[in-house]
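All protein chains but one are shown at their positions in the complex.
Per-chain residue numbering starts at 1, and chain names A, B and C are given in the order in which the chains are listed.
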Amino acid sequence: MTVDYIFEGLNQMFSGFTGNEIFLIIAILLPCVGCFIFIALYGLVAIYAELKVSSFIHDKTGPMGQGVGLHAGKWGLLQPVADAIKLILKEDIIPSSADRPLYILAPFIIFIGAFVSFVAIPFGEKVIVADMNIGIFYILGIGSLAVIAIILAGWSSNNKWALYGGMRSAAQIVSYEIPAGISLVVVIMLTSSLSMQEIIGYQSGGMFGWILFDNPFMPIAFVIYFISALAETNRTPFDLPESESELVAGFVTEYSGMRYAFFFLSEYANMFVVSAVAVTAFLGGWQSPFPNFLNTSGWSVFWMMSKISLLIFVMIWIRFTVPRLRVDQLMHLCWKVFIPIGLFNVFGVAIWIIVRG
Amino acid sequence: MGVVHGEEMVLNIGPQHPATHGVLRLQVRTDGEVVSKITPYMGYLHRCFEKHCENVTYEQVIPFTDRCDYLASMSMNFGYVVAMERLMDIKVNERVEYIRIIMAELQRIASHLLCTGVFGLDLGAFTPFLWALRDRERILDLFELTCGARLLYNYMWVGGLSHDLPVGFVESTFKFLDYFEPKIDELENILAHNKILVERSADIGVMPKDIAISYGVTGPNLRASGVKWDLRKDDPYSIYDRFEFDVPIGQGLKGTVGDCWDRFYVRILEIRESVKIVRQALASIPKDGDVHQSLPKKIRPPKGSVYARTETPRGDLGYYIESDGSPIPYRLKMRSPAFTALSVLDEIGGGWLLSDVLAILGSLDIVLGEIDR
Amino acid sequence: MTENQQKLIDELVNKGLDGDMDAVNAHQDRMVRAKAKSMIMKIQKGILKRPPLKKISPEEVPNGDIVQNQEKKENKQESTSAKVVRKLLEKFPNEIENEEFDSHIQLKPDKWFEIATWLKSEPELFFDSLQCQMGIDVQDDILESRYNLHSMKHNHYVELRIAVSRSNAKIPSVEKIWRVADWFERETYDMLGIEYIGHSDLRRILLPDDWEGWPLRKDYQEQETYHGIIVPKMKEGWE
Partner (left out) sequence: MGLFTNKFQDNIIVEKLDNLLSWGRSTSPWFFQFGTACCAIEMMAAAASRHDLKRIGMIPRSSPRQADVMIVAGTVTMKMAIRVKKLYEQMADPKYVVAMGSCATSGGPYWQHGYHVLKGVDLVIPVDVYVPGCPPRPESLIEGLLKLQEQILEERPLTRKMA
């Protein structure tokens, strides 16, 4: 989509120039750079939000930029920037006993997984990097890259805590992809499309057109998806891979400086991606919740972002409210609760579609 | 298909680990996530308390007792002065007794608050911990008002107290209690009846009665196993026999008697009982009485020995003092409750998952300063 | 002069002769005080003989129920001690070393394990909980291991002491009877070097394994360095 527009635009601007292939490369690179900058900026905002929200839940003030010299701005707004600068310039330690290539590779893989998913997220009718006809399938597939990265990180660090974190994470993410997938299957059955834009198109006409309110099975599917998404992003109550009071820092125990920052950033990027999928599949995507109210293409980015932010806020809220589950309880919840309910949901929706015609 | 056994892995938890509440090392044998044997290694905070006691005078021992259990310094002082007064046969006046009990019970609330909060933290709930610390700060304010220190007080002296209560203490304590009582419900709601916390702690690490007694486990841990044993009731020291309060015991409301949840919940119930005691004591405290009245001119206890026990937030604290008639103790042994509580860990912690072991450790409420001394 | 008074004077005289004149001076009755002092003078001059020390031999421990009950009311601790002694003598004669049982019972180390088993299983005593176990360096080359026992059922206490010489500091372990003794004995071993025979895992518990010496012995000298770190109290430039 966006790539096409940029390619055409460039062609028109420099009509007469022959090397079209260069334009194509530029047209592909530009959205990528845009995405990267977006993720970086969004990461800073999300970290700041997490600090602040958690602080308010804890009866604190959070970063206030108090300190000496050039402090971190009003309300500590520059706090994440300072964190980033510090992390970039910290010493990069690779333990001598670590598996060096894998150790270096892991943070990149996890970041690539999060980064590539952004390609298929629609922020508006035209604002999408690539509107694939298998968009939702693509995001689910790419999202699984995180498992590989976490296992690599846990294994290559040659640290027992990291290994525990990696193994727990592998079991957890692989398991929770099934209920997440099943609850999205329901959506696909309704819309009979895998394309993100078409799913959103199905939900036009305000809040009550959303798939969430489409039939009585959908809220169940939404809850299952959202909880599975929490598990996939390793957030409390499913933060077993990096559970601080058990495994020190889990699979990132040995990482420092820039490499740690990548893990940190991709956690927030993953949160964004799963929230975006939830918004697309259940909450009407970039459409306005009220029919014909601010429903222009300019406002669509706003609606999309605010819905995603709401879900991210809920994720932070849950993180600072509930304790952590245990490994076996986690698996129990997935295999014995979510998957049966999810399958029942699929069955129910299928009948619903037939009955409704 | 038989049961598949992997190779066992030895895991060292600590000495610097967020779950060990200080500097404790647990050497854990694990098969996957299942823990088969736990060997605690302590002594990372061995500060030679008993050697110090053999080198300083009886008065100077009190600050060192403070530093042993830094979460319940008042109770540690209390135990020592009770032992010394028994050895020297000193009677203190009514006002001193009342103030001591108020302080000890406030300290019990503070200590249990931290313990319940940290137990939540071990299970991954971060917020209740900070809320508990927030309320604890208010108690520390009261202590600060009284003796100027926040954590280590050196407040109770042999035969008296270092300071009398400040003006307005009774009112501010009543005010605190009025503020605090709804907060207990809040803590109970967010932690004790949280579904996930119940799942994580009920039926986990069950400690039967006989094991608890054989291992010398005391205090809330013993009471959670269903033994109604509280020195304040069964062997009253000071003036505890004048107050009305219950001794909560574990009932297995969510699982078996003596599981982690019981140990955790008994502490919340004890906070309520302590609030009761403080209210009664504040209401009936005598207005006059010099807190320095029975301070001895010099502390030279007669030749002999004494073993006195008091109930601290963590259990029976015993001081064994051997005196040779000089102003310096010949030998002073502290029988610390957390020391025995930790020794039971291997017995009740084997066979559980790694996360459970840390939950059990959290529910035993250990303080390393007191274990290592 | 009544018999009681005479006994009291004897006691005071004995105390005074042992160096504790405070006890004599602190006595309230002037008559008794004066008599005691004059007696001490006479003894020191060699006119009189020193009165015999009061002794309670095991046979004199009251057996009658009425007497025992009276004593129970007066002093619970003492009565438990006496009861334990009476029963102990029936079962294990020749194991008690001391003659005064007011505060404690002194045992010989040899049969300690059997005695401990019996103490826990005997229904009338039933010491099911070992409150405290400690070691102490009594001067004159003697180390003592002291046990404070308590019964949850009967709510009574007793203190037992076992003395051994430094050169042969070996005491049977009671780890198997009261599980809590496991760590207590390890601690005593760590601090004083008393060896507990039969202990399953007698290692240092608080100090590092490669530490030298037994810190709570009175003649302990700190080691100079530990793994290259200076141990003693003086830092460069202090004082």
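One rule holds for everything that comes next: a residue touches a chain if its C-beta (ideal position, glycine included) is under 8 Å from a C-beta of that chain, and two chains touch if they have at least 3 such contacts.
Note that the structure is predicted; figures quoted are calculated from it, not measured.
Contacts of the undisplayed chain with visible chains (whole complex): A, B, C. Within the whole complex, the absent chain has one touching residue among A:Leu10, A:Val187, A:Val248 or A:Cys334, and that is A:Val248. Here one chain is not drawn; of A:Tyr225, A:Phe238 or A:Tyr260, the residue touching it is A:Tyr260. The hidden chain makes contact, of the residues A:Leu78, A:Leu190 or A:Ile312, with A:Leu78. In the full complex, the hidden chain is touched by chain C at residues 206-208, 211, 215, 220, 222, 226-227, 229-231, 233, 235. Listed by residue number, the positions of chain B touching the unshown chain are 15-18, 22-23, 43-48, 51-52, 55-56, 63-64, 67, 70-71, 114, 129-131, 133-134, 137, 140, 150-152, 368-369.
Touch with the hidden chain on the side of chain A covers residues 51, 55, 58-72, 76, 78-79, 81-86, 89-93, 244, 248-249, 252-257, 260.
The definition used in the following text is that only the chains that are shown with their structure count from here on.
Distances from each chain's CA mean to the overall CA mean are smallest for chain B. Chain centres here are means of the Cα atoms, and by that rule the chain farthest away from chain B is A. Here the spacing of chain A and chain B, counted between their Cα centres, is 45 Å. Against chain A, in their complex, chain B makes its touches with residues 9, 11, 17-19, 33, 120-127, 130-131, 134, 190, 194, 196-197, 199-200, 353-356, 358. Across the complex, chain B is touched by residues 54, 57-60, 160, 164, 236-237, 239-240, 243-246, 248, 320-329 of chain A.
Taken in their complex, chain B has these residues touching chain C: 42-43, 46, 48, 50-51, 54, 211, 213-216, 227, 229, 234-235, 304-305, 307, 309, 316, 318, 320, 322, 330-331, 333, 335, 339-340, 343-344, 347, 372-373.
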